[in-house]
Structure formats: C-alpha cells, structure tokens
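Here the complex is missing a single protein chain, while all its other protein chains stay put.
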Amino acid sequence: MAARLLSGAQLSLSLAVLSILTAGIPGTLLGILAAWFGGLTDRILTSFADAVLALPGLLLVLMLAAISPGSWWALYAGISLTLWVEYFRYTRQRARITLSEPAIEASRLLGLPWHLIVLRHLAPEIGPGLLTVAAFGAATAVTAVAALGFVSVGVRPPTAEWGVMMTELLPYWREAPFLILQPIICLVVTVLSLHLSVGGLRKP
Amino acid sequence: MIVIQVKALYVFAENNCLLGPISFEIQSGGVLIVMGETGAGKSLIIQAILGTLPEPLCAEGEIFVNGRRIDDLAHAERTNLWGREIACLPQEPWCALNPLMASWRQVAETYRYVANRASRAARSETEKRFLALGLNSAEPRLPGQLSGGMAQRVAFAAATAGQAPILLADEPTKGLDSDRQARVLNLFEHERSIGGALLTVTHDASVAKALDGDIIVLRQGQVVERGQTENVLVNPKADYTKSLLAADPAAWPKAPTVEHGEILLIAENIAVGRGSQILVDEFSLTLHAGERVAICGPSGIGKSTLLDTFAGSIKPIRGYIKRAEELELYSVQKLYQDPPTAFPKYISLGRNLRDVANLHRVPWERVLAYLDALSLHQNLLQRRADEVSGGELQRLSIARALTINPKVLLADEPTSRLDPITQKDTLDLIARISSTESIAVVLVTHSTEIAKKWTDNIVDLAN
Amino acid sequence: MLKSLFIALAQRGLQAFFVAVIVGVVSFAMMQALPGDAAFRIAAGRYGYDMMDAAAAEAVRLELGLNRPFLVQLRDWLWTLAQFDLGESFVYGGPVSQKIATQLGFSLLLAAGAVITSLLFALPIGIAAGLSPGGVIDRISLAVSILLRAIPAFALGIVLVLIFSVQLKLFPVAGFRGFSYLILPSLTLGLGLAAVSNRVVRDAVVEAMSTEWRLFARTKGLSANVTMRRHVLRNASLPVVTYVGVQMAYLVEGVVIVETVFAWPGIGHALVHAIFARDIAMVQGTALTLGLIYVVLNLVIDITCRGIDPRSQMT
Partner (left out) sequence: MYIYSRAVYFVIALFFSTIAIAEARKSVTIAAPWEVASYDPAVSGFAIQKLQIMENLVDADESGKLRPGLATSWRVSDDALTWTFELRDGVTFHDGTPFSADAAILALNRAWQQPGVLAKAPITGIVKVDNAVVFTLDKRFSALPAILAHATTIVPALSAFDAEGNPSALIGTGPFQVTEFTPPQSIELVRNDGYWGDAPLIEAASYLAAGRAETRALLAESGDADMVFTLDPSGFSRLADIDSVQTVAVPIPRVVTLKVNSGHPFFNAPRARQALSLAIDRDGIATAITRFPEAAAGQLFPPALNAWHDTSLPPLVHDMEAAKALLTDLGWAPGPDGILERDGERFSILLRTFPDRPELPLIAAVLQNSWREIGIELEISVANYSEIPAGHQDGTLHVALYARNYGLTPDPIGTVFQDFGVGGGDWGAMGWENAEVAQALGSIAATGDAKARTEDIAKVARVLHEELPLIPIVWYQHTVSIASGLKGVIIDPLQRSYNLSKVSWDE
C-alpha cells in the first residue's frame, strides 16, 4: 500500500514538474514576447491563448486522453498544452506593466541592451509571481491526473495512481475507511502544500 | 464664538511622538493654516480631529467642537459628527470620489442621507449647487472624466452639502494650476463668510497668503512658529519658515539667462498624440545647446506626449524632428516626474549606474565625481531606489544622465513630487548644469509660476 | 459606447471561432491518431464486446467512409463543421446536436445550482470576513477555504454522498428525478467554487473598505450601512463578477467530473462516455458545446461588468 501510494506520488509529481517545465518555459517566453512587441504579435498570441482558455483545461486533457487512453504522455501533453496559458497570461500582463514604466524608457535611452532589461527589470518583477503560477499549475496538474484516473480516462490500473486507487478502494469504504482515505489524504496534502508554499489562495 | 478648540494634542506611533504638543482654536468665520513640508505631520492633525488615524497611531489631548468634548466619544458618536459638524475636504479628490458613480449622485447622496432631504429635493439642491460651482456640465460624468479642478469642486460640494460649520482641508490645492487654486480659495472665502471655520493644511505659501488668518508652521511634528498670517509670512522669525517661504516659486530669484550654442534639434510643425488621437498640433521648436525651454499647460494637454516625441519614444503623427549630426544616439536623456519609477526596482542604484558606465565605457571614477559634484554620498549606491529620498533620487538620475554626456535633457515635471525646498534646489541644479555643461533642457511643468522664474523661453500649450 | 460593445462581441466571436477550429482539428486528429483501426474502435463502441467483430467493423468503415483518402476526410470533416453540422453520433446514431440539446439543459441546471450554492456561501462569509480582516471569521474562512480548495471535486462528492445519502439518507445518491437530486451535486461543485470566491469577495471588500473614496463617503456623513450599500458592495461586486467569469472554466471542468460521480445526465458525463466509446463525433460536439458555452457565459459576464462599471461605456 505504502509503495503504491509512493509510486502514485512519484507519478503525479513527476508529471507536475515536467509540465511546469514544458508549459512554463514557452508560456513565459511567449508572454514576454507578446508584451515586448505588442501590436499584431500580441494580438495573435492573445487570441490563441484565449481560445485555449475557452477549452477548460480538463477538456483538452480529456480529448488527448481519448487519443491514447491510459497513456502517460497524453495526460502530460494535455496538461502542458493547457497550463502554458496561465504562464502566458500572467507574464504578459506583468511584463506589459513593467515595460510601460519610465524605468524601461530610461534604460532604452541610456542604451541598455534588451538582455539587461530582461535581467534587471523583468526577471525580478515576474519571478516571484511565476513561482506562484507554477505551484498552482502543479496543483492543477496533480488534481487533473487524479480526477482523470478516478473517472477511468486517465492512467489505467494496475498502475498505481491516486485517482485510480480511490476508484479501487472506494468499495471498501465501510469495511476499511482508512484505505480510501489514504490516497485522498495524499492528494489533499500535496495540493495543500503546493498552495500553502506560495501563500494560500492568493492568485497572482 | 469658538467653534473648534484643540488642547495639547499629541499623536504617537507606539512610543514615538509624531506630532505635538499642539493647541489652537478657531472662531466662527476664522481660518487656521498649518504649513509645513511633506512629512511634517500636518495631515495627522486632521485625522486626529476626525478620529481616522490609521491603526498603530493614537492621539492624546482634548478636542472640543462647539464646546463639546469629542475625543473621548465612542466611535459611532464620533462618526455621527462627520458631515454634520465637521466636513473634510480630501487631499486627492480623484481618489476620494467613487470611480463608478456619476458626480451628481455623489453630491446628491449627501443631501439625501446627511441633510435628510427627499430624493427629489436632494436632486434639485445638487443641480443648484453644481450650477453655483460652475459644474453644470460635470453632472453625469464619472470622476475619471473630471479635470483636477472640477473633481476638487465636486468633492467640495459633496463634503459641504451637510452644512457642517467646520471644514478641514488637506492640501486643497495640490496639483492645481494657479487659476484653479484661486477658485478653490474663493470657495473657502465663501464658507467663511457664512460663518464656517476652516482648518487647512498645506505646503504652499501662496495658499497661506491668499487666506488671511492664523498660521502654524510645523516641522517634524513640532510647532516652529505661529501667529497671524500677515506677520508670519512677511516677517518670519524661524529659519525654517524663511526657507519654506523662499521655496515658494513666487519668491524665487529669476534664473540667469545664458547664451545659446549651436542648434541641436528642430521640430517643424509636428503633430503629436497617442494612437491616432492628436493632442498637440502644429508645434515648432528649435533647440540650441545650453538653452532652457519650459513647456507648461494644464494636465492632459499633451505636454508629456510632446516630450516623449522629442525623446524618440513615439513618432510624430505629422511633421518631422531633425536632429543635429553631432547629436548621438544617447545624447537625449530624460528626467521623470516620479524619480523612483525611473530606476530598476529590484537592484541597487550602484548596479544600475555600473551597467550604464560599463556599457558606455565610462570610468567609474568619473561617475563618482559626478555624484560628488551633486553632493550625493557614495553609500547611497548600495541602496535600492525605494530606500532613497525623492530629492536625492532625482539628483541621482541627473548624475546618471550626465555620465554619458547628454546634449539634451528632457525633464517631465521633475520636481512635482518633491517638497518645496527640495524642488527649488533641484530646479536650480538643473539650470546650473544646463549652463555649465551646455546642455539644452526642456522642462515640462504645470506651474506657470515656476516656468516664469526658471526661463524666459516658455511655451504655454494652453494658448 | 456601442463601438466598445461591438469590440467586446467581436473579441468573443473570434475566441469562439478559434475554439471551433481547435476542437475540430483535435477531433479529427483523434480520429486519425486512434491506435489501431478506427473502424474497429467505433464498432466496439457501438455494438459492445459481445456483438462486435470484424464484420461489424467493415460495416462501420463503409458507413462512415473511413476508406476514403485522408485529405478528402479532413476536407469533408471541416466542411460539415463549417455548416454548423455536428454530424451523427458514431455509436448511437442520430444527430449529435439532438443528443446535446437534451443533455445541455441538465448541465446548465447543475451549473446554475452550483453557482447559486457557491454564492449562498461565498457572499455572506466573504463580506463578513472582509469587514473585519484578520478577525475570527476571516481566519476560519481562510483555513476552511484553503482546505476545501485542496480537496478535488470528486473526493468531496464521495464524502458528501457517504454522509448525506448513505448515513443520513437525506438526499438521493445519483441520477436525476427531481429537485432533491440537484442538491448534492450542486453542493459538491458549489463548495469548490465558494472556496475561492469567498476569498475573492473578501479581498474585494477589504480593498473597497480601505479606499479613500470609502473613507470620504463616511466623512461626508453617510452612515456605515449606506456607505456599505451604495459604495462598498457595488464596487466590490466588480472584481467578484469578473472572477465568476474565471470560475466558469472550473465549473465546466467540475461538471465533467461531478456528473460522472453522480450519474447526472448532462453533457460532461456524455463527454466522458463518448471518450470511452470512441464516439469522436460526440466528443467533438460536446467539447465544442462546452467551449462555446464558456465563451457565451464570459460574454454575459463582460456585459454584466459593463452594466456595473459605467467607465467601460464611456470609452
């Protein structure tokens, strides 16, 4: 049991971490790009992000899960494709504010090259909030994996995954309620600590 | 009759005394002006009277309104005085008006709920009041659509609709040009003439001059000097009062004119604006080395946009700007209204200066020399922008610009956030540097007073 | 003023268009990417494992034209979509639009129930917490909110069923045959929504309470109640309504999961089922509908915000 819980944790967390990377890096870069260039670039990227946003996260994951049921990469791809929007929106919004500040104009007039502007102005401005987005994104990913496992469209048994385990253990809730509680508690504690690590419910 | 009396008022922040002791009384129809720099504790007096001191602060002393002691009243009873016994004109009328509510409603609701008129009567009273204040076009507008002067008058109407005999005004003329200042002061005169008592807090000597009454000069919470305005203003005793009065633009000596050098920049018949909206049209200017030009006009008229166009941050919609050949890419520099926003927020000032120096291959010693010349201490460099005072920061930004040998300095209201004494020093400094380094300076300001004292070369966009 | 409304409409319209294109293309990709033979997959979904065999798969292949060239299939697929035709359900036959029409009502009912439930919790608690930030209500509601937010909807659903249906026998376990069936699913979704929205209400109230205009409304003589009613609540409702728009995404996701747990005959359940059955026409139809509903609901939010915020009408 403990081994299965652990391997469930490993699955969820590695998926979350990987999706932070694959969603976070392009999302952040595109956000900065949109804010930096503005105009048409901004409009195209924003429209695209809006469209992805209109497909509630789980939907895209579900559709990809349908292509390759039970496979790990479909979940991963779906989650990454959904989560990048959060990074994009956050980065774009903050970068737009920062880039419109006099300090940036001053830096340009002083001839500071773009990488120094990114390094000295944008990075410290965006960085801490980005951590929050990442923590919430990871929590979303962990929950999504479990939710899909629970409705049996995600990871398939006998792979140990918290949502799948909940489905497996639910029938025994009366005989052994602590069994079903174990994956639930694992999930709740993981999500809780991700949320708390960046200050509770304060979304950026 | 004494309308309001304050006895030995102190304001403490935990164990620190921020204000006091201060005592005064105002007769019906009387005026008390409290004058001092930003941070002198002027606003604390108003907050202490109202009972709105923010959390860790607490007041001690006795306050009487119409002979009744109010400082020991329960909060609910205290708030009952608001609008009915004591009216308060806020410092920033734009922020004090609900951004989502039409102007007239914000006045009408005072008539309705404070003066207890029927809603129809409240409406018609409001209309009358707006008419009297010259605000009739402003009725349906939202605060965001009002000019500073209009917002001030709407706030005045809203605050006084309950006909409280005491009016407290916190920096009532902040950010207003001289015409609008005069209108606000007229309103105060009117209040007095119908028997109201006025307590106003200001850093502006011209306000004190215009309102004749009692004055208290405050410095770091301590009373420096007090008396009748005509005595104190004409014949100040304390050094601090003297420097405060000297910092009033009206009292400035005229800055010396200097000879112009070669032509640096020519703007011919340019139209500037944001997006497709034209703010300033058919504007022409020729700028010479060492020349000082002031551009003035009320806010929103396009002064800053014009400056951005000179800086090359936006392109003119029509016309062109010709730069002299020796004008290099980085020869045009800018000074900003709010100095902290001109520096990176998260890194030390030293890091920022080093970045600039490295980029332009300026020896670090030269940077330090400039700092010295502007009497800036080196240990400022370890701090970040928000840890340095506004005056120092503005000088630092001048030093930063100087390190790369600019030919043109564009100054966008560079002193409007500074207190009067620092303001004067800073503008003097800019003028001095302009002549010693032969740098052309374009100064944008909303104060024609300052512009007149600073240069002869004034472009007034209002005309 | 009309121009800005038109721009808002156009933006949402563009969003809807992109949604349709993404769903259409992803659906077609699903069709092509299904491992193995699509005809076999679809026949399996349609006839079940007792009846499905190679012959059934051949029949499906002919019926759906899966033997045509790839590009012809893609063209026809997008062309039918462009005509607002969602096609026929691969598994159950009959137009997808007809199936969705019946299920959508149930989902909207559930969504409405959830939003109302969440407001019933979030508004009083959020306002009470916002009026005394740092107070007892504020701290308790923060702790409960953080905890509730961390509990996924389906786990919450299970717990509620075990308590209210099985132990107390107050509400039915699953299905829909009347009002009492609505309570547990609405509560499950609504609590999740309220967990965040009560904090949004609280923050909005705290912010409105600390503004200068709130203080000025008081110092010009308005009573605390009048100030609350005329200024604080009205202005605080703006971020709250905007946030409801953000919540729509959570709601749509939640509907998918909660409907499955409670055997609710809605569109989210249909989606999960269609994914099981490889009924791609249904997947496309339901995903498209969910996406478009999200766009429409957000348009409603946009318009509501414009109603509350007169500033937007002036620019």
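Here the chain labels run A, B and C in written order, and each chain numbers its own residues starting at 1.
FYI, a contact is a pair of C-beta atoms (placed from the backbone, for glycine too) under 8 Å apart; a residue touches a chain by one contact, two chains touch by 3 or more.
Quick caveat: nothing in here was measured; it's all calculated off a predicted structure.
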Of the chains on display, those the missing one touches are A, C
Residue of C:99, C:149, C:199 or C:214 touching the missing chain in the full complex
C:99
From the list C:149, C:218, C:231 or C:278, which touches the chain that is not on show?
C:278
Among C:176, C:250 or C:294, residue touching the chain not depicted
C:176
Given C:77, C:250, C:264 or C:294, the one touching the chain that is not displayed
C:264
Which of these, C:26, C:64 or C:161, touches the one chain of the complex that we don't see?
C:161
Would you write out the residues of subunit C that touch the absent chain, in ascending order?
35-37, 40-41, 43-44, 46-57, 59-60, 89, 91-94, 99, 102-103, 106, 161-162, 165-166, 168-177, 180, 260-265, 269-270, 273, 276, 278
Residues from subunit A at the interface with the omitted partner, ascending:
69-70, 152, 156-158, 167, 170-175
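Assume only the chains that are shown with their structure count from here on.
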For the chain pair with the highest number of C-beta contact pairs, give its two chain identifiers.
A-C
Just the number, please: Cα centre separation of subunit A and subunit C in whole Å.
19
Could you please state the distance in Å, as a whole number, between where the Cα atoms of subunit A are centred and where those of subunit B are centred?
45
Centroid of subunit B to centroid of subunit C, CA atoms only: how many Å?
49
Using the touch rule from the top of the page, what residues of subunit B touch 2 or more other chains?
none
Which positions in subunit A touch two or more other chains at once?
none
Within the complex, which stretch of subunit A touches subunit C?
47-48, 50-60, 62-69, 139, 143, 146-147, 150-153, 163, 166, 170, 173, 180, 184, 187-189, 191-192, 195-196, 200-201, 203
Listed in rising order, the residues of subunit C that touch subunit A in the complex are 11, 14-16, 18-19, 21-23, 26-27, 29-30, 33-35, 142, 145-147, 149-155, 158, 162, 195-196, 199, 248-250, 252-253, 256-257, 260-261, 271-272, 275-276, 278, 280, 283, 287, 290-292, 294-295, 298
Please output the residues of subunit B touching subunit C within their complex, sorted ascending.
50, 52, 79, 82-84, 86-88, 90, 92, 95-102, 106, 109-110, 113-114, 142, 144-145, 155, 158-159, 161-162, 164
